[in-house]
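The complex appears here minus one protein chain, its other protein chains still in place.
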Amino acid sequence: MEEKILLAHGSGGKLSHDLIREVFLPAFDNPMLRPLDDSAQVVIEGKRLALSTDSYVVKPLFYKGGDIGRLAVFGTVNDLAMCGASPLFLSASFVIEEGFPIATLKKVVHSMKVASEEAGVMIVTGDTKVVEKGSADQIFINTAGVGFIEEGVHLSSSNVKPGDRVIVSGFMGDHGISVITEREGLGFRQKVASDCAPLNRLVKKMLEFNPSIHCLRDPTRGGLATSINEIAQQSKVGICIEEASIPIRESVRGVCEMLGFDPLYVANEGKLVAFVESKIAERILGVLKADEMGVDSAIIGEVVSEPRGKVILKTSIGGSRILDMLTGDLLPRIC
Amino acid sequence: MCLAVPGKITKKKQGHKALVEVAGLEREISLDLLPDALEGEYVLIHTGFAIQKIDEADAEETLSLLRDLVQANEVHG
Partner (left out) sequence: MKYMDEFRNRKLADGLLAKIRDISHQETQIMEVCGTHTMAIFKYGIRSLMPEPIKLLSGPGCPVCVTHNRDIDTAIALAQRKEMILITFGDMFRVPGSNSSFAKVKAEGGDIRVVYSVLDALQIARENPTKQVVFFAVGFETTSPTVAVSILKAREEGINNFFILSSHKLIPQAMESLLDSGEVQIDGFLCPGHVSTIIGSHPYQSIVQNYRKPAVVTGFEPLDILQAIWMILHQIHRDEPRVAIQYSRVVDERGNPVALSILDQVFEKKDASWRGMGIIPQSGLKLRKEFEEFDAEIVFPVEIEESRENPECLCGEVLRGVKIPTDCKLFRKVCNPDHPVGACMVSVEGTCLNHFQYQQ
């Protein structure tokens, strides 16, 4: 275990998982925390409530298709949606650096208002702290959210079974590459738009069609590869992915080739991965494609029993190799 | 690190610089190592520099050769 926190501890990959396993989990251990899903599920008077929280430190604050405020709302809305909850209420806490322009704060807050209306949630409580100049980079936001989970819905990363199909709801890698193309020093003339969007409506449609979907995950930090690995480990299954079937925008591929990134490790903020029984896979795909947010959905692979806990990628030329979790830090401050 | 990508020069600029397009995105690169590259040419880009031209005819020829090789294979089983 490291002695000091490194940037890589925040990247969502292996070191982040180490930190959770070795620092947070032992201290807070309880049955609701242990599944380590995007949201926790608690039972209150017979009803299942989902609770989730995330902090947002994205740099730059504004980029094509989004900003830190929009991200802060949708990020938590999506985490709740991934466990099948209908998001209802959010809290919003701000840590602001002394000297931050109030006009910019208003822009961020306005963006959060618009986003919460889009997602159909209300921000009902919050907090503001100000720290001296130099003690925080402009503004950090934390949001937490709650929502109820319907009867019959059992989404969990330990619920996936051999035979399940893996479906993605659209192009992979847009958000991370959007943030990268926005950062100065890389000098891109045109920007790639972030895919920042609320997934709760789409999830509701999917669950209305068939509540017995096994698992949903929004592949944020660490990208698609990391999310699929987490699920392979937690469900103790193997997952086989067909590289050629993963939808990736040409422009995202171009930036990745230039900078040496693999789009499968790049963050998404408006996409989901679904694990569904094979007999309903094609129809769920139909439901997704009929929605404007899922037009580019595709079935990209299937769940197998071996090798347990591992993800195999069939490459575009027919070779095969392991697709591992993200190690190290692809890019800091991506969300 | 020998990562290099092909891109098309869309505009030559003053001071050995150029705008180059890769998959629909443009960025500025240096032509210090390839000063006689022309607009419309495809070049190989490494860490912000064009390092060599791509011979388009040669690329086509290579692909054509590969297609022939593969066909010959299919014919002979």
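Quick notes
Each chain carries a letter (A and B) given by its place in the written order, and its residues are counted from 1.
Keep in mind that, in the parts below, a residue touches a chain if its C-beta (ideal position, glycine included) is under 8 Å from a C-beta of that chain, and two chains touch if they have at least 3 such contacts.
On a predicted model such as this, the values are computed, not experimentally measured, just so you know.
Shown chains touched by the undisplayed chain in the intact complex: A, B. Contact with the omitted chain, checked across A:Lys107, A:Arg201 or A:Arg253, is made by A:Arg253.
Annotation for chain A: contacts to the undisplayed chain at residues 4-8, 13-15, 18, 185-186, 244, 250, 253-254, 257, 259-260, 262, 307, 310, 313-322, 324, 327-328. Touch with the hidden chain on the side of chain B covers residues 1-6, 8, 22-23, 30, 32-35, 42, 44, 46-49, 51-56, 58-59, 62-63, 66-67, 69-71, 73-74.
Quick note on the criterion: only the chains that are shown with their structure count from here on.
One inter-chain figure worth recording: chain A and chain B are separated by 36 Å, centre to centre, where each centre is the mean of the chain's CA atoms. Residue ranges on chain A touching chain B, taken from their complex, read 181, 186-190, 192, 250-251, 253-255, 257-258, 260. Looking at the complex, you find that chain B touches chain A at residues 1, 3, 5, 19, 22-28, 45.
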